[in-house]
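Below is one structure, written out as structure tokens, with a few remarks after it.
The complex is shown incomplete by one protein chain, all other protein chains being positioned as in the whole.
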Amino acid sequence: MLLAVLSGFILAILAPWLYKVGRGATGWILAFLPLGLFVYFVGFIEPVAHGEPVTFTYAWIPSLSINLSFYVDGLSLLFALIISGVGTLIVIYGGGYLAHDKNVARFFVYILMFMASMLGVVLSNNLMSLFVFWELTSVTSYLLIGYYHEKPESRFAALQAMLVTGGGGLAMMAGFVMLALVGGSWEISTLFEQGELIQNHAQYLPILLLVLLGAFTKSAQFPFHFWLPGAMAAPAPVSAYLHSATMVKAGVYLVARLSPILGHTETWLYIVTGFGTVTMFIAAYIAWQQTDLKRILAYSTVSALGILMMLLGLGEHVAVEAAMVFLVVHSMYKGSLFMIAGAVDHETGQRHITGLGGLIKSMPFSGVAAVLAAASMSGLPLFLGFIGKELIYESTLESHIYPLALTGIAVLTNVLTITAAGMVSIKPFFGQEIKTPKHAHEAPWSMRVGPLTLASLGVILGAVPFAAEEFGALLVGPAASGILNEALEVHLHILPSAINNIVMLSVVTVLGGIGVYAVRGLLGKVVAPLNAVSAVGPEKWYQWTLDGMMASAKWQTHILQSGYLRYYLIITILTTVGLAGSTLILQGALQNLSAITMPEAQIHEILIVVMILCAIVLVLRTSSRLTAVAGLGVVGYGIALLFVLFGAPDLAMTQFSIETLSVILLVLVLYRLPTFTNFSTRFERARDLVISLMGGALITVLVLIETALPINSRLTPYFAENSYTLAKGHNVVNVILVDFRGIDTMGEITVLGMAALGVYGLLKLRLAKKDKTPEPDVSKPEPISKPTETYTPMPVKE
Amino acid sequence: MNVLLVSPLIIPFITGIILILMWKNRPAQRAISIVGSAALFIVSIILLLTVWEEGIQAVQIGGWPAPYGITLVADLLSAIMIVLAGLMAISVAFYSLASMDSEREAFGYHPLFHILMMGICGSFLTGDLFNLYVWFEVMLISSFVLVALGGERAQLEGGIKYVTLNLISSAIFLAAVGLIYGLVGTLNMADLSVQLRESDQPGIVLTLAMLFLIAFGLKAAVFPLYFWLPASYHTPPVAVSAIFSGLLTKVGVYTLIRVFTLLFIIDPAYTHTILLVIAGFTMLSGVLGAAAQNEFRRILSFHIVSQIGYMVMGLALYTPLAIAGAVFYITHHIVVKTNLFLVSGVVHRLRGTYQLKKLGGIYQLYPLLGVLFLIPAFSLAGIPPLSGFWAKFVLIRAGLETNQYIIVVVALIVSLLTIFSMTKIWAEVFWKAEPEPDPAYPREDLSLGALAGYVLPIAALAAVTIVIGLFSEPFVRLAIDAAEQLLDPNQYIHAVRPELLEGIVQAQN
Amino acid sequence: MEVILAFVVGALYTAGFYMILRRSIVKLILGLGLLGHAANLMIFTIGRLTRGSPPIIGHEAETLVGPFADPLPQALILTAIVIGFGVQAFAIVLVKRAYETVNTEDFDQMRSTDLHEA
Partner (left out) sequence: MQFSVILSTAIRYMLPLMLIFSVFILLRGHNEPGGGFIGGLVAAAAFALYSFTSNLDEVRRALRVEPRTLIGSGLLVAVSSASLSLFFGLPFMTGLWYDEPLPVIGKVGTPFIFDVGVYLVVIGVTLLIVFSLTEEE
């Protein structure tokens, strides 16, 4: 099983090399993998239908309870069959569709990876491995939508899809984690037993909302549906596969899969059915107003996804059954129609239905397939779509909430769906022939196999009683059982046994559909004013969010990363003072201040202190840099004197020599630089002084508090004891430096060495002007150097 | 153990010294640089395996017992960090051979690089607070020089901000070390752990904790102390940016983790809540900064900030899983972020610019390079099953376990924005059609084979990312073990010197 | 005396902070110098002061006896002074080069690396 899921990834990596060998036939060759997988999954039908679900577990990250565990029951099997089956046809179709595209090898890489990810989603039993595959479908979808990546609209659509589904995915991840924490397991099949516990938990609602957010975004439910029509920027095979038959169904799958755990509550019913209903109607309403083949199909897909959600929300036996039948119906006709739309676009260069007509002559195979698929889509009798529609009406009529309203909306939706079906089949292929940009001719065989197979399957399952019965018993029944977590027998009949309400509804629907199709032009004009509403629809919300985010990003970055070093420093100092100061006060450390004793000092000590203070003032106030350097030197010497007085001769010697060296260095460097220019305003200076005083005060307080406490050095007695006896030196400071803490000194001389190398490098290395980065585009300020050092009122620049 | 534990210090040190002595011999310098980095990498792996097998290792420099001498300690966190340093050293050293200009090589690029590694390894290994300051300075001075070496205008402007703000951080750190010695009279971290827990001045201890938070937070580039990073990281040659972006800020994160699991644990409800707030703002502010940028390396630089937030979040949540998440996040981030910078260097080599506006069409011409970008980029954005996803997952799970919903929401939103800005680079540099060539930016169409010196380290690091993602179990296990050690400071103290624990043991009895 | 020096230390920090907040790069260097002095004096003060009596063991003695200045802070400060000197020397030259390249000592003319419009 692991190999079955991962084989797609492996083959994907090999695809570019295979392409070098296979060239035009690569599609046919690669199709053997999905075909093989399909056959492999077919082998599961019997055992799963008659027995227990099959599980496979492979350890992945046991420390986090994440396993690659797979669970094959009717539900996952049905999806796996759709994915591998349609996948086979798509790979063949894609090979033909992109035969002349230079990047077709990449297409194969992405599509195979996608298929493998999708299989992973529907087969995973572990919540996190499901999520891993789920995100992989988003990523591959991103790459596939952006396949024509040099077109800006492709990139835009890819990003939109990624952000919407990715955002939902992240919410879903949080939901999964909470679900696992509440339910005590990461394995879905184990969580089935915890349904009651979870539904009564305080976190049930957040979990439900988060998980549904993931499902709704993925399955393009209103108001997240807008990314799907945008995703039509992808090549046709991608739309046919991802955006009709498989990926968008992942959300449906998830809702179905988690029904036993999260479903069957009031909340669930209202939310899932509610969103589903709104989606199915709104999308169907938008669909028939489109003229672009792919957009019509995209919106009708959204509508179908809405129907599926609505049914799963209802959660009754018949509703679940209806959902599974409709799922298969939809995958077949929509996959087929998307491929045909692609073929039409490919062979005529035109995909607006207003520019298409009478193609049946030049494209007979595609035309037939289109009609068959559209008939299934319309739910005409003897097509599988009919069975699906009947079951849908049965479900809505049995609903616990608003059965009539639901049924009414369902009828309206189906009426519009029939209209759309007509628009994508009748309009392009029949009626007056219209000249197209490219001379129309039939698509190659690789592009015919898929639509024809899928379309005829719809007829076979819908018209052959035996086939329908087996389909119901072997696939739909087990799948529905998986959703309900109890065995359910399903019997499908191609025709209803008696004329009842439901049949009447069907008749009304078909008649309505034909009627609307006939007057759609007129109707379009009537409802046109309503469309102003869609100008403020969800896609706009997305754009506003994005723009708002960008604006706030620019704003905060402009404020924070202003480029003014002094603001950075001010923020740093204020943060320090704020955090440390408030802690000092809040944690009650200030009371130690009462322990301070009056200072006692000798006169020469006072003198030195006064000298230091004067020098500080001098440094602050002088406008001559040499005076300032001298002041700094005096401060240093003053401190050295303090070292002498308080028993630190080594320190004093070092301080003296370093200070001298620093002063020399400063003078050497600075005497070419100008006098200080006073750039700041009086306000700024006052502000900076206050900030600095706060910083200084913080340190002073800390020093005062600490020096008032008794010191108890744990180290010094040891040094006093052992410097000579063990380390053989009389000068304890020196012994500490070269022995007790010698490694400090090693670091210290390394710092010195590197600093010297740095000085050398900075002064000597002048890169030749071959550097590719030009000077940043900042207007050169005029030099402000002044030759003299006399103090004159400085220009105030701000 | 004596030799093993000091070798991450001695190897880069001796390598650096030899490089200084062979100043003029460029071929020899290049060879020695590679040998030295390889040796460091090998030793680091041995060290990690030893620590994992035998527990925390400690050695007393000079044979002076703790707390009187300086202790070098390797617990799992340190050992992991050293391995990462080794891995970065060898990859970037290799990359430098191809990408570094001969002028900078002639002015000491190689020795500075190795001394930088020495400072980094020293910071990871030391068990003494003042000694940590010294290693910080070794690391900083080397990084200062590396930032500025070459003296281009942007380097100098960015360099001044980098130097100034880091010096402020050092000044605060030094003051805090002084104050801590004044309070409890010791500098050994194991000893401090005991003394600070038993201090009768919790108010002062917490105040000092704040000072350390500022000092290390600035080095780690957390909000609102990160300004130096986006101002400077995009200015030096790309090999330097790469090593800085991967390793250097993580030294700050490492020290934050160290002091807030070993030293300042008297009141996590106070200190770690502050950390959590900082983490949230750091994530958000960093990613918004990235969203506002239009230059390859600047976007990456702001992302560093954002992701530091995730690491701090792990520390702030302060549960075994959360800390494991932080450790795993660091591991993943260092590999991935370095790699992204290395990729940006290749693009720059081909097109002469980092401006998104001027770039495009790379994927069409260099699909392999595109893949090599996508792997770390998606990993950074937390796309499963790459390494970044597990890192994010663990943190989010830890956040939900402790009911810290706000930070989880922030983390998720930031994650989405990360995807946004990573795809921005992808779309602009790789997907977009190539814009009209600008004569100001000379382009060179080299084959990737001709750029093997660039591509090989990138591919190697991408492979590491994939391995961490697909075969995560040992890495996760390692992170969890490291976290368990960190949350039990007494293990650390015991490894340094069992006698130090006496006070604690008595108190507990 | 510690009390007095606490205020001197505070004054040094205040002056240092004030200087680094100026727009002139030269003042920045001076400010960093002041901050270095401040930190050193602070550690010295915090290690408590002892008049006279350097920590040197007499020629006849084997251990330090009587009141003596704490040698450890001295060793730390010595290391810090030297490191500070190295870093400062580099910073000075960096500022000099920046001045020559940008041709101004005004920090507000040195924002190009931060502006995202670039």
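Here the chain labels run A, B and C in written order, and each chain numbers its own residues starting at 1.
Everything that follows uses one rule, which is that a contact is a pair of C-beta atoms (placed from the backbone, for glycine too) under 8 Å apart; a residue touches a chain by one contact, two chains touch by 3 or more.
Small disclaimer: the values here were computed from a predicted structure and weren't measured.
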| item | value |
| --- | --- |
| Neighbouring shown chains of the undisplayed chain, as defined at the top | A, B, C |
| Option touching the unshown chain, where A:269, A:467, A:665 or A:711 are the choices | A:665 |
| Chain B residues that touch the omitted chain in the full complex | 2-3, 6, 10, 13-14, 16-17, 20-21, 23, 59-63, 72 |
| Positions on chain C where the hidden chain makes contact | 54, 56, 78, 82, 86, 89, 93 |
| Touching residues on chain A - with respect to the absent chain | 649-650, 653-654, 657-658, 661, 665, 668-669, 727-731, 734-735, 737-739, 742-743, 745-746, 749-750, 752-753, 755-757, 759-760, 763-764 |
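Methods note: only the chains that are shown with their structure count from here on.
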| item | value |
| --- | --- |
| Inter-centroid spacing, chain B versus chain A (mean Cα positions, whole Å) | 25 |
| Multi-partner residues of chain C (each touching 2 or more other chains) | 20, 28, 38, 42, 46-48, 72, 76, 79, 83, 86-87, 90, 94-95, 97, 102, 110-114, 116, 118 |
| In chain B, residues with contacts to at least two other chains | 130, 134, 137, 141, 144-145, 148, 151, 153-154, 160-161, 164, 168, 175, 179, 181-182, 227, 230-231, 292-293 |
| Residues of chain B defined as touching chain A within the complex | 13, 20, 61-62, 64, 67-70, 101, 103-104, 106-108, 111-112, 115, 118-119, 122, 130-131, 134-135, 137-138, 141-142, 144-145, 148-154, 160-161, 164-165, 168, 172, 175, 179, 181-187, 191, 195, 201-204, 206-207, 209-211, 213-214, 218, 224-225, 227-228, 230-231, 270, 274, 285, 288-289, 291-293, 302, 348, 352-353, 361, 363-364, 367, 378, 383-385, 389-390, 393-394, 396-397, 400-401, 408, 412, 415-417, 419-420, 423, 427, 430-433, 440-442, 472-473, 476-477, 480 |
| Touching residues on chain B, where the partner in the complex is chain C | 130, 133-134, 137, 140-141, 144-145, 148, 151, 153-154, 156-161, 163-164, 167-168, 170-171, 174-175, 177-179, 181-182, 227, 230-232, 234-235, 292-295, 298 |
| List of chain C residues in touch with chain B within their complex | 20, 25, 28, 32, 35-36, 38-39, 42-43, 46-48, 72-73, 76, 79-80, 83, 86-87, 90-91, 94-95, 97-98, 101-102, 110-114, 116, 118 |
